[in-house]
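Heads up, one of the protein chains got dropped from this complex, but the rest are sitting where they should.
Up next, subunit A:
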């Protein structure tokens, strides 16, 4: 047969199935194939909070979206070009996102009357006209998989479980993906169960062959490698990059790392990752609760280690009092908040940026804390190093605000040269001559880090107000006023780089300001707006406290400032309060990242609204 091959610059594929169908693994593998091929890519997993919601139901649908391209892309894509639906629930939950003319590949074996009824289909959508706007490919994936793996002698149930690899094989054929990596991966993953490994490889090949030999697919697609900057790349998720950033911070500061933490979605992977790297002098303590987690980190910091705690919003609430103690004792501490939907338990597996004000103000008293936010999965590495730099140099707890989208999303990362990483070495106090625990470095206002075991420096610290200099307990009104202002001044004076404005024409009159994971969608929307002949400037904040020194000037240069956030306007509130700028808030809290398309419309409207 002759199959036509079309060249595309970018494709978005979404794999959707039951949470037990292995969709995350399937997506991961396709991502690795795209990475190995040299495409730029961005991914977005979306899964339920329940480990196994009832099979075949809408709440149990798990999906993985992958955007790959021959140029540098910024987001996992708004809508899929191709939707793979492994069951009726996955179809129902995702079909609304598939644009007209999109490719739909369906596993027909699951479209039984019972499964259809379970999700509220009165009639089989594969049998009526409801899908006529799409290019539908009906494939009996389970049946074909069972047939393909017969030689392994596996039971029907085990055999059928390899159907996700059938889907992967089919898609790999459609998009001319390299396959060696996946076969090697499967053999390694199931090394202890060779028959399962064999079944998965056979299913994967069967999917590929199905595409090649049946007549149903007339077109395949090619997406050329992207022209990325010269260097060596790997694929990385935000949580892994963040964990690596902590490993690097330990190495660059020459300090042991102690992570005190408590499992919580979506931050647990940081604990999992760091617990595997003890050879870098990393100790991980899974504590009895969130409070003990940060207590252990602070105790270790008091002893001269790089103390780290990782959590999500509900955990930050519990840790607040200890963060206050770290503010008062002025010890370095890294507090990682991988934000999720709130309030309370909220949406554990979904993303949100609504902890900014908690990070900023969520403690008793005047308790300023620096805040750093990564803008993409790979950027978590640099952000973690930067947060550690601030903590160590200024002797302060630092809040690092990642979020669910960054934590689980992945993208290519140009592997940094270790020799180029910043030097984070610190000096402990050692000289008893004139030693005072609350004396100040004139430049940074940091107090000395005098760790137990240092002869002659015995002193006592704690949560009570300190006398400037001596560090003795002080209830003196003037001293308290002085110390409150001093702690604030120390944080305000932290050196952070100027914010860089992306405005290629230099003629924009509208500025869009974002922070954290909205970097991708805002950046992509700005590109689209510019393609339409309009001008917009984009400033993205890594440092939320203190703000970059040039931010006020930047804001003042534009006629209009718009701030999109996945909360109800928390950054906008801070900008309005600090700079008296009439920032317009655009907010959305659906637990999902912004779509570039919607932000494009928002930006275009604002630009059009600015009088000539």
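Following the convention adopted for this analysis, a residue touches a chain if its C-beta (ideal position, glycine included) is under 8 Å from a C-beta of that chain, and two chains touch if they have at least 3 such contacts; residues count from 1.
Note that contacts and distances are computed from a predicted model.
J.: Between "2-oxoacid:ferredoxin oxidoreductase subunit beta", "Pimeloyl-CoA dehydrogenase small subunit", "ABC transporter" or "Na(+)/H(+) antiporter subunit B", which matches the UniProt record of the unshown chain?
T.: Spelling it out: the chain absent from the display is recorded in UniProt as "2-oxoacid:ferredoxin oxidoreductase subunit beta".
J.: Check each of A:251, A:439 or A:550 against the chain that is not shown and name the one that touches it.
T.: Of these options, the touching residue for the absent chain is A:251.
J.: Out of A:79, A:277, A:480 or A:557, which is the one that touches the chain we can't see?
T.: Answering carefully, the residue with contact to the hidden chain is A:277.
J.: Which residue among A:260, A:313, A:546 or A:564 touches the omitted chain?
T.: A:260
J.: Touching the hidden chain in the complete assembly: which of A:99, A:452 or A:497 does that?
T.: A:452
J.: Just name the one of A:22, A:102, A:238 or A:295 that touches the chain not displayed here.
T.: If we include the chain that is not displayed, A:295 is the one touching it.
J.: To test your reading of the contact rule: which positions on subunit A touch the chain that is missing from view?
T.: Output for subunit A: 32, 35-36, 38, 181, 225, 227-235, 244, 247-248, 251, 256, 258, 260, 277-283, 285, 287-289, 291-292, 295-305, 307, 321-322, 324-325, 329, 415-416, 418, 452-464, 472-473.
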